[in-house]
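See below for the structure under consideration.
A single protein chain has been removed from this complex, and every other one stays in its place.
We just call them A and B in the order they show up, numbering each chain from 1.
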Amino acid sequence: MSHLLSWVVFLPLIPIPLLFLLPKDKGKWLALAVTLADFVIGLPLILGFDRAMPGVSNPGEMQFVERATWIPSLGVEYYIGIDGLSVTMILLTLLIGVLAVLASWNIAKHEAGYWSMFLLLQTAMLGVFVSLDLILFFVFWEVMLFPMYFLIGIWGGPRRVYAAIKFFLYTLFGGVGMLLAFIAIWYYAPGQRTWDMIEILQRVSAGGHFNGPDIFGVEFAKMIFVVLFVGFAIKVPIFPFHTWLPDAHVEAPTAISVILAGVLLKMGTYGMLRINFTLFPEAFHWFRTFLVVLAVINIVYGALCALAQSDLKKMVAYSSVSHMGFILLGMAAATPQGMNGAMLQMFNHGTITAMLFLLVGVIYDRAHHRQIDGFGGMASVMPKFAALTSFAFMAAIGLPGLSGFVSELLILSGSFKVYQVATIIAGLGIIFGAGYMLWSYQRVFFGKVNEKYADFKDVNVIEVASLVPLLVIVVYLGIFPNNLIVFFEQSMNHISELLLAR
Amino acid sequence: MFNTLPHLAHLPAHLVLSLGLLFFFLGKTIPGIKKLPATAIFIAMLALAAALEASETGSHDLFFGMVQTDSFSRLYNQLYFIVSALVVVMLHFSDEMDRENDWENYGLLSCLILGMMFMTSASHLLMAVIAIEMVSIPSYLLVALNRKNPASKEASMKYILFGSFATGVMLYGMSFLFGMTGSLTFADIWNGLGSESVGTPIYYLAIGFTLAGMSFKVAAVPFHFWCPDAYQAAPTPITAFLSVAPKVAGLTLMMRFFADHLPVQGDSLTQMLSIVAIVTMVVGSFAALKQTDIKRLLAYSSIAHAGFLMMGVAVLNTDGRQAVFFYIPIYILMNLGAFMAIIYLAQDHDYKISAFNGAVKSNPLLVTAFAVCTLSLAGIPPFAGFVGKFYLFKVAMEKGLYPMILAAGISTVVSLYFYVSLLKVMIIDQEARTFSPLGSKVPVVFVSLCALPLVFLGLYWVPLVNWADKVRLFQ
């Protein structure tokens, strides 16, 4: 159908008024129906995607483009489209959307409010990944903020208000910097002023330069690069801007943690690739070593923090930080393998970490606490659950045969060419990863059965339904990763070319 | 004198308001008139004045360079009428003002509006002083008329003292300007301050002191000290009115005052205005963090917003004026919506923030609309407040005023905290007492009607931009 991409983005918004008319507990069925429908109409996007077109810096090669004037006096357009960089993210968002609905099946208070915020969030996330106009990108980025605040602040854990406001303020701080950087990019763009990301990228890759003045004594390109980087780094999150993540993840309800870790974190790295690194290649080179250092700190520090946690969800949150560090390492290396590995890791991390949070949610629903040492011997009480968890943990560690291994391999081999020391240290991070994962698994599932929890029910149908699709994907991509890589290969190779050319 | 009578033909709305002023003060003396509905007459007067303003065209220099009417003044005058009409609605649902005094209140408001109209049209320094006093003195009185809060008289006293001080400083600065240039007309002043006076201490002193009186009306730092006390103790509809209308009038006076500057003076003036804007934004945002009274918090928030609007004034070009005019209707909607929600929810005139705990349970629609207004005040997409801020950032970026942009960015982030804390109190906290709201549903409709355009304009703001285009040039 025509305007397929707009339909995919805005479909979740349409049933929101209905939510307030339906009886209390029917809202979740409506949400499930909408997210499934969205996933289904998103499939033609994936299947109809032409994998041969890189599209990143060529406006003509973007696919499913829709363009309409929005604010003529400013030149802002409603301009959306996808290329290899965004198509995997769309797939991930649509998938995680459905699974998060299943994960929030037991929400009991203010359902209409919950689902309306949830669907608004879904639209905002999809919008970020398809926007090709700077202001449209920013609006979708910021629209995601206040639903997250309410979702964490109302339906979250004991310290939810603190976590929610911390998340909101931190991300807004990055967002304001981003807006100012966007205005500067528009104003000082090479050639005629435009908000069109792809157009500006095309001019920059053809040799154009931003003719901006020095800001506070720093060269324009470097200042804007750093400001944008900080904005996206807060989202990823990169040390030292990661402190909001453990609080937000721990206090958010399960489904929101899944969305946060599965999709929102990727928005940061997506933004870096789409706008930050590619538009300022010389600044990227100037910043590159520091970027690698930050990536390695993320990996190792995140892993060490995870090792020290006593709360299972916080441990998974820190493991998230660690895995995002790998993405950053691949991006900093900028070699084709590194880039492809980073993109694949973005997708894999989305699926694997989503699985981890869903599993933590299962045990939290039953025990109402997440202390690792508070459990014991759960493997004999909940065998199916134990099997699924072991599976997820192995995937997180990067066991060969599962998808995590492929992406980490690509990243490490891509970065070894350029930063040998960093790669070796990152390898240590993998060992730490195995450490905290296996140790926590042992403490929770093996050993003497904890009498308090001896009569816990095993995973029910809905929980299994939310986990199995991810399981299938993780296995499938572990054996046939190329089937996904072909979607973004051309684009990522092109980005690598753009970054390494200068 | 008679040759200035034709000038009055270009000021029909002003005439209507003057007659209204006379009517409201003298009408009470005539026995029969006292029984007429004052509110209806006031609204009818405003409507008539708005219609007359809308039918005017062209730019006129009136009363020997004292007053200038053009599209700039006409558009702002229409905004003042709209705000006044909305405040009259708010007056109905607040029992803080004695309804026996309606005639006087409307008379004072008429005088205020007339003063604001002259502030927007003034092109002579003395006219500016007269207009500022015409606005200030009725506001002193209106602030004191809160019969539910005994502190309102004290607040009014503070306001009077501070206002007189600011006016005195302003007159001193104006005397310097007269001494340097020999004229008090705006255009002649800038022509008289040639390149040899720019940058001298007396130049900064004169313009700075003159700016003092104007920033007093706008509640810009360091002339904002009256603002929290006056706003806290005044009757809430009057607070809402003060937070919008005189502030806007002060900004228009500033814009008109600085509009005819010579290019050689541009940098020094932008510097001065930027400093005021930066300090105002920062003080307004940071001081609001510690507030426990909602009206005081909104007072500091309006101070911060004045700082943001001064960003648009500081760039001293037509883009800035357009950005300011774009922001004003949005600001009016946000502020009036927020204040109406507070009037509706405040029980026993307890305006402590903790008194609003859990309001969402009993008033879901109202609190949702209030949330829209508040998030818009904070500048979060997709609400219109973000678009307004965007335009202000854009014009500042185009001028290259990076310190101001940095301060504005920091203020935005900081201000989000206290705006969201209001929402947290109303939505997340548990109810501490029962809300027995007023019987009528009209306030809920009012706030929702304020919130809806904010959502619409946040997504499609072209109509407002086109309307704002008309104030670019003084035509």
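Keep this in mind: a residue touches a chain if its C-beta (ideal position, glycine included) is under 8 Å from a C-beta of that chain, and two chains touch if they have at least 3 such contacts.
The criterion applied here is as follows: contacts and distances are computed from a predicted model.
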item: Options "ABC transporter ATP-binding protein", "Sarcosine oxidase subunit delta", "Molybdenum transport system permease" or "NADH-quinone oxidoreductase subunit": UniProt name of the undisplayed chain; value: "NADH-quinone oxidoreductase subunit"
item: Residue among B:Pro6, B:Gly32, B:Pro150 or B:Pro201 that touches the chain left out of view; value: B:Pro150
item: Option touching the unshown chain, where B:His7, B:Lys28 or B:His92 are the choices; value: B:Lys28
item: Positions on subunit B where the hidden chain makes contact; value: 1-2, 22, 25-26, 28-29, 147-148, 150
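The rule we apply is simple: only the chains that are shown with their structure count from here on.
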item: Touch list for subunit A against partner subunit B, complex; value: 70-74, 135, 138-139, 142-143, 145-146, 149-150, 153-154, 160-161, 165, 168-169, 172-173, 176-177, 179-180, 183-184, 187, 213, 215-216
item: In the complex, subunit B residues that touch subunit A; value: 375, 380-382, 386, 390, 393-394, 397-398, 400, 402, 405, 409, 412-413, 416-417, 420-421, 424, 427-428, 460-462, 465-466, 469
